[in-house]
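As you look at this complex, bear in mind that one protein chain is not there, while each of the others sits in place.
Chain naming follows the written order as A, B and C, and within any one chain the residues start at number 1.
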Amino acid sequence: MKVKLRILRYDPEKDKRPHFENYVVEGQPNDQVLDLLNQVKWYQDGTLAYRRSCAHGICGSDAMRINGVNRLACKVLVKDVGRKIKIEPLLGMPVVKDLIVDMEPFFEHYRSVMPYFVNDDPPPQRERLQSIVERERFDDTTKCILCAACTTSCPSFWASGEYIGPAAFVQAHRFIFDSRDRAAAERLVVLNERMGVWRCHDIFNCTEACPREIEITKAIGELKMAVAKGRID
Amino acid sequence: MALSRRVSFLAGLRYRGKQGMLNFILHRITGLGIVAFVGIHVVAGFFGQQFGDDLSFALNTIYESWQFQLFVYFSVLYHALNGTRLTLMDLFPKLMRFQRELLWLQWAIFVVSFGFPSYFLIQTSLSSS
Amino acid sequence: MRTSRPIRSSGFIEYVLWLFTRFSGLLLLLFAAISMGVAFSLGGRTLLDLPTMTRWVFFPNPNHVVNSDIPDVSVGWSNAFWQIFSVLMIFLAAGHGINGVRMVLEDYISRPLLVAMLRVLLFMLWLACMIFAVYVILYS
Partner (left out) sequence: MQHQYEVIIVGAGGAGLMAALYASRGARTAVLSKLYPVRSHTGTAQGGVGAALGSEEEDRPEWHTFDTVKGSDYLGDQDTIEFMCEQAVPVVYELEHMGLPFNRTPEGRIAQRPFGGHTNNETGKNVRRACYAADRTGHMILQTLYQQCIKNNITFFDEFQVLDLLITDGVCCGVVAYELATGELHTFHAKSVIIAIGGWGRVWEITSNAHSYTGDGVGITLRRGIPAEDMEFYQFHPTGIYKLGILITEGVRGEGGVLLNSENARFMETYAPTAKDLASRDVVSRAMYLEMRDGRGIDGKRYLNLDVRPDTVNKYAQKDGRTFPDGSPYRLSAADVMAKLPDIIDFCRTYMDVDPVTQPMPVQPTAHYAMGGIPTDVHGRVLIDEKNTVMPGLYAAGECACVSVHGANRLGTNSLLDLIVFGKESGVRAAEFANQNGFVALPDDPVDFTRQQLDALRNGSGKEKAADLRQEMQKVMFDHVGVFRTQDGMREAVDKVRELKERFQEVRVDDQGYLYNTDILEAWEVGCLLDIAEVTAVSALERTESRGAHAREDYPKRDDKKWLKHTLAFLKKDEVELRYKPVTITKFQPKARVY
């Protein structure tokens, strides 16, 4: 069946401003939108630029706006979105070419929450013990693939690029609620800043956008409570 | 050159977020609305009372029209209900798992508590005029 | 099995205001319920239509509603308890509202100096609001 793609193109070497271009490709209901993009790039117009790698929703390269919502191109099938598909780059980050956005600001926020395990006590000979329940506490937020679909769906982030953003909160949550970690206090100080958790207005765009189905808003809620109560539970 | 990261208000509105985003927008609009008309109302009331200012009296007359009352009632009720939902979720993050259910509950309460009074309001206003 | 670990966290105005917004919201709802309850019990219900009554409930002074034939109810309200009640309510409402405005504006403004100026301006606006309201409540 024929599928119509409407792609927002922007080539900084040629265009002053972005414009839509239409392509018609042959597609099956079970094709990924990424397959269609590949068809365009390989057989119709090689200048189309987008990121992709694993093609099954694990690497997080191909987050983009598909029919107005942030999705991974490889996790959306044609039958989910119909035969007219509008594809645009993510909102709130500088577009460098076609569907490619500059990810640097995103990773800067990511780095700002100390997204790494800190425990300076000398480790035991074997593993640090952790109960199944303690492990379960932060399981959800370990799933994050840093695709930026959540952060770029957040109206607070659109309004201000300084907002730390859901993806970084998810990372903070993963470590703050890890019973082995010892740097929760430092991270909470960062989250307590003006552009921290208090800018989250429970809009749930991030939760809806997450391709890994992480309950992001809930995680942020737990972070808010951790700051408020001054303890983690 | 890379394009600017700025997201215009309209571009933001074009994002097809689900109910949560609609609620967020309504919450902001109703909130700002309440601030605006309560603010003006207080000032107008003060000036009217103290100086017998004509403009203030005129403003107050607008406030008392039933159409405007309906609007204010919508804003206050919506803002109150949505605010309560947000507060509950913020205080008990576990509730966020049921955010969709909470939204439907909120709308159900809203429809009932907005519908009946406004029905009577419109009826009495129309019959009295 | 689950451990609860204490953390230290520096108090910050953002957090205080976030908390204020939540609790003032809830308190306003509570106050509104009390006011209405009392208004009903004072017989307001039988005399007024709904919108007028709503305003009469929240701000009971004779000058408030100009174009209605409202009996002089201020007698029942003019005691210290209800005056303090009203002042408290206006304090919460104005704080809640102006803080809301601040949130919206700060979402779109990131320059620190501008933000600081805005905060001062809004604080003054809040003070002015309070002064007006207190004056009306106490001296009308």
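What we mean here is this: contacts are C-beta pairs under 8 Å (C-beta built on N, C-alpha and C of every residue); 3 or more make two chains touch, one makes a residue touch a chain.
Since the model is a prediction, treat every value here as computed from it, not as a measurement.
Shown chains touched by the missing chain in the whole complex: A. Interface note for the absent chain: among A:5, A:36 or A:100, the touching residue is A:100.
From the options A:57, A:92 or A:105, the residue with contact to the chain not on display is A:57. Across A:8, A:77 or A:228, the residue that sits in touch with the chain not pictured is A:77.
Although one chain is not displayed, its contacts with subunit A can still be listed: residues 11-14, 30, 32, 41-43, 45-47, 49-61, 75, 77, 96-98, 100, 103, 107, 111, 114-119, 123, 125-132, 135, 138-139, 142-146, 174-175, 178, 180-181, 213.
Following the convention adopted for this analysis, only the chains that are shown with their structure count from here on.
The centroid of the Cα atoms in subunit A and the matching centroid in subunit B are 32 Å apart.
Centre-to-centre, using mean CA coordinates, subunit B is 16 Å away from subunit C. Residue positions of subunit A touching 2 or more other chains, listed in rising order: 159, 161, 224. Across the complex, subunit A is touched by residues 1-5, 7, 11-12, 14-21, 23-24, 27, 86, 89-91, 93-94, 96-97, 99 of subunit B. Against subunit C, in their complex, subunit A makes its touches with residues 131-134, 137, 156, 159-162, 179, 184-185, 188-189, 192-194, 196, 198-199, 224, 226-228, 230-233. Interface of subunit C with subunit A (complex): residues 1-10, 12, 14-15, 17-19, 106-108, 110.
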